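Removed: one protein chain of the complex. Kept in place: all other protein chains.
Now for chain A:
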Amino acid sequence: MTQTRDPEIDTARATAPIWPGRPHARHLVRDGVRTALVQRVSSIAGAFIVAIICVVVLATAGRSAANERAILSQVDSVGTRLLTLVDDKGEAGVTADGVLALAGVDAVDEAFGLGSAVDVRSVATPDGGAAARRALVGSLPEDLTLVSGRAPRPGEAVVGVTAARALGLADGLGAVALPRSGADETPVVGVVHGTGPLANLDELVLARPPAGAAPVPVRFVYVTARSVGDVPSLTTLLPELVRAENTSSLAVEAPSGAIALRDAISGQLGASSRQMMALVLGVGLVIVSVSTYGAVAGRRRDFGRRRALGASRSAIVVLVLVQTAVVACSGAALGVGVGLWATWSAAGSLPSVSFVTGVGVLAVLVALAGAVPPALAAALRDPVRILRVP
């Protein structure tokens, strides 16, 4: 038999094959993505299932998480992070420097101090009502709202809303001084309003000491911890951190009751939402698995052809999982969007970003886990039996 060789057959391949016979990973991923895009019906169905999982999780567990977040925010607003250092007898020797040093501690969000109380009256109405004036060490705390006027500079004061009424300084402008003598006059430049644990500041005139004035003894130090978790350690360390001369005269008031309440709420609501989420994800896993089985069964010839073309079993598994990942990511994005809208509509609040991200990631992982058995089934199926059935 005479044979003429065509250059298209590389004779060197008889001993050294050109093609490795294994797909590049990125080509396999790209093919999986492309297949997910062309298999529209099964892809849309799969994405829809994942989206429903996300919506149900967000509408149930997410709503619980949103409620938990709102309740904890309310609990926190009454001062779970606020500690008060009290020098009842005025013997501790806490100074402005100590308060400013506290404000620089990592675990401290903000700190300010108040000096001893002195009765003052409005200069305009010396026979009117009186209010207690205390020196303010540090800046105005964020939770104290400026109702009118501006923040005080050194040598100026602001009055709490209750004190403003008592002094006849409703607009927050004027001056206060010691009764009778009229000495120690301090300009008033604004009105402030405190809420929660700072509500008692409404009754005070808060005066910043003039620049260059003699150091003011501090009787109360208000410290806001960065997190509730920092409160126990700060409770112990505060007397030393504030550089008191006599720490035994200091008492630390910590919101232990509020913290216990916070922990109880967090624990109960958190456990409830976790159980709900586990249930929904578990059911979702089964549904994804069943639907993927259906989709894989409908593509038997597709997988059989690929096996005949040289796809290994692991390549088939990767293809199914990549398709599932593409579909699940799309479904999770859709479901998270709809779920957030539903949660906001129903509860008026939203779960945290980390919770929402977690739901999306979990939904994708659940879909992938659910797709593993069908992917293995597709890979293990005998391609010959498939291809020989018309």
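Assume a residue touches a chain if its C-beta (ideal position, glycine included) is under 8 Å from a C-beta of that chain, and two chains touch if they have at least 3 such contacts; residues count from 1.
Here is the rule we go by: contacts and distances are computed from a predicted model.
Asker: There's a gap in the complex where one chain should be. From "Sulfate adenylyltransferase subunit 1", "ABC transporter ATP-binding protein", "sn-glycerol-3-phosphate transport system permease protein UgpE" or "Transglutaminase", what does UniProt name that chain?
Answerer: From the listed options "Sulfate adenylyltransferase subunit 1", "ABC transporter ATP-binding protein", "sn-glycerol-3-phosphate transport system permease protein UgpE" or "Transglutaminase", the omitted chain resolves to "ABC transporter ATP-binding protein".
Asker: Sort through A:311, A:336, A:350 or A:378 and give me the one touching the missing partner chain.
Answerer: Final answer for the missing-chain contact: A:311.
Asker: Which residue, A:91, A:203 or A:302, contacts the hidden chain when the whole complex is considered?
Answerer: Of these options, the touching residue for the absent chain is A:302.
Asker: Tell me which stretches of chain A touch the chain missing from the display.
Answerer: Interface residues of chain A facing the absent chain: 1, 3-6, 8-11, 13-15, 17-24, 27-28, 31, 34-35, 38-39, 301-302, 304-315, 383-384, 387-388, 390.
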